[in-house]
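Of the protein chains in this complex, all but one are displayed in their positions.
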């Protein structure tokens, strides 16, 4: 097995420089952020499930300039996902019920990884499962594959663990609501990889800080905060739920205040970095998350209205940093008055 | 002590007829809904904290035509509330941090009750407190007052218990997150009044159905669902929270999908009626709640953009019922396919 | 595929609640093909609409740029055309746009209708607002009278709703006018063409074709039909059945709520006939009728 730390530091050399949009600014800004052993060139990533594995957006987005690409969820077995309708728009929001449709880890490694390897931005693989063992096997399989293939770029720079999935062993309650389960899961996964391990939290809990502390105790390198909020729309003419599964996950600007509040709470509860997301559409939204305590951010639903949103967000952060004389983006999280 | 049941049935006689806007329609629709011993003439009320004690809206809203008026919270002692800014707009939402500013129960009885007595719509007093004893004393005081004053109309037809307040005895955690506390509180209050007792739930919990069942077990007549969602906005120019207290309560259309999902979940968990609210601005929104399982609804934040919203909602429900050949509004909650 | 700000050239009513929009097309972007679509994000919406998603629309026509004879300068830019129905906040916002204003477009998206195979006759069936892409396809395939190879069959609720016909309706593309003159119609209320659905009109034509076998127009009548369709879910389900019963090739353009529009989110799926799901935006919107479980999508 190769040493991922070493691989990572090789990649960091390539990535550590400022991204294209900053290169020609002539300003001495430090936009890079560190998550575990990984240095992201800038704090603006694209959120899991909203960007596929990258290819679909190739013609619209300068992907190499992203701070990170969080892939669509990968599960052990292929999943077809939920029956349609899977989407419904809500006031400044979107409910989705995709059901983790994905080709499964084998096909992911065979068909998606090669294109991910060509990216200059860090790639974080989002992992989901129905049992603890599911998660473990996905990561074992990926690590084994990376160790066996010799290539300049691993194409995978870390993991984001989606603990909002229903846990079949616990009667369908999600992992993410039980601090003990989260700690145990994190701890198990920590044994399997030295790549950055990010636990992505669900906001549908009484005390998100408690779950974040459990992830930290389990050995997580960072927390992503937040996943979607449970929501429902009913078609009053058809008298049935607008999406086939009844309830789904609410995202977009509507939930931004919920995400900022959660980030603020989690940021105070743990010492590992927090990656903020939920409803970010412009730089000001992203800076709210950074001021609330996040080290980095992700843009999800906003991509659907404007695929340029992530890089506009990055440009706006740079403009704000210059205006407020902030040298390093990682200082913003300490600046809230 | 007078018999509130008797008082109530006297009042029901007055109220049972259809509200003004229906009288001249010539249709045989049953809009009334029953909450405990109380019959509300129609299902559309105005939400606590958004309508004061009524007087402020007298020139803008035909208050007598409302299904119910839920008063601003009443606490044992007067409260000045939180420092400003107390409000901030969010995407299709509003965050407030009023801090339960109110004159306290004595002044409420002296100064607000007389005008409430003149209303033809049912009056539900929203009650808040920091300890269980606070709640008990408010209700004892009100019941004693009603028993001692002989008047045709009590001016108070039921209680809505706001369990989202921070509980000072439990380190500031809200009552509403702990099913045991909710059951005990409901049980204690049940001893003090035979008027309808409605427990208003916070959505900021892992399992709202569990809390609803606790309220039912404690003897509640109904559940109001939902109170505001914890949210935060940061002013990125001033680098500080937009409202003085940091976080506040998010309301308005942004949270409607969260409220509908919660109502659906609670409706399946309990047999007592559910009163749905959160982001209702028009009839279709209200009908979503009714189809999700609510017997009645409340309109809050929408009043701020259009004080006519509640009665427009009522008119739209009537129109929908005619179009879908629904005779009784209380049947809608069983109609979801 | 590209995201660009297009200048709106035409935006006018062509029937009750129906609009015809045209916008300038970048000179260096490949022309859209029948079946393909674009997504638009109007800049202004009514208060409290709260919409965030782009709205998808099919192309209903395309006019190439015109280039000066003597120079290589454009004398007129290319225009993309669409026909849309005003239904909710997004289309109301679109309908309020003035010619000359700027609209955020991503295009061209999705796949296109395949050409009919040799010996196949294109039967192009559109229902309601689904006529847009059908007009585009009919134009490209040179649809005309019954004697020509390709024919167009359009279904409406009532004659009054047929575009360009009412007194208040503006004119559309000249080619649409010609196509409509030669098209077969069905109306639910029988006020024009065959009373009933598009399928009823097709059944009538089918019978006619069988009757003609062996007669003078034998050649044409014996051609296998290739059915193209776009319209409401129940219409497509019914046409799929019709095509299957009569063993004809069929390709339909489908609709589904979309978020990304480029295949990334897996939000816009339809149930596949072989199990699993297909994405309307990236695997479609045009599908071989046999690949989709149309019945399952009609609720």
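All chains are identified by letter, namely A, B and C, in their written order; residue positions are counted from 1 within each chain.
As a working rule, contacts are C-beta pairs under 8 Å (C-beta built on N, C-alpha and C of every residue); 3 or more make two chains touch, one makes a residue touch a chain.
This one's a predicted model, so the numbers in the text were calculated from it and none came from an experiment.
Chain B residues in contact with the hidden partner, per the touch definition given at the top, are 49-52, 56-57, 59-60, 72, 80-81, 83-94, 96, 98, 101, 238, 240, 252-254, 301-308. By the touch rule set out above, chain A reaches the unshown chain at residues 91-92, 253, 281, 305.
Listed here are the chain C residues that touch the chain not shown: 41-48, 50-52, 93, 96.
Assume only the chains that are shown with their structure count from here on.
Two chain pairs are in question, B-C and A-C; the one with more C-beta pairs in contact is A-C. Centre-to-centre separation between chain B and chain C, using Cα means, comes to 49 Å.
Rounded to a whole number, the gap between the C-alpha centres of chain A and chain C is 38 angstrom.
The multi-chain contact residues of chain B, meaning those touching 2 or more other chains, are 91-92, 253. Within chain C, residues 48, 50 each touch two or more of the remaining chains.
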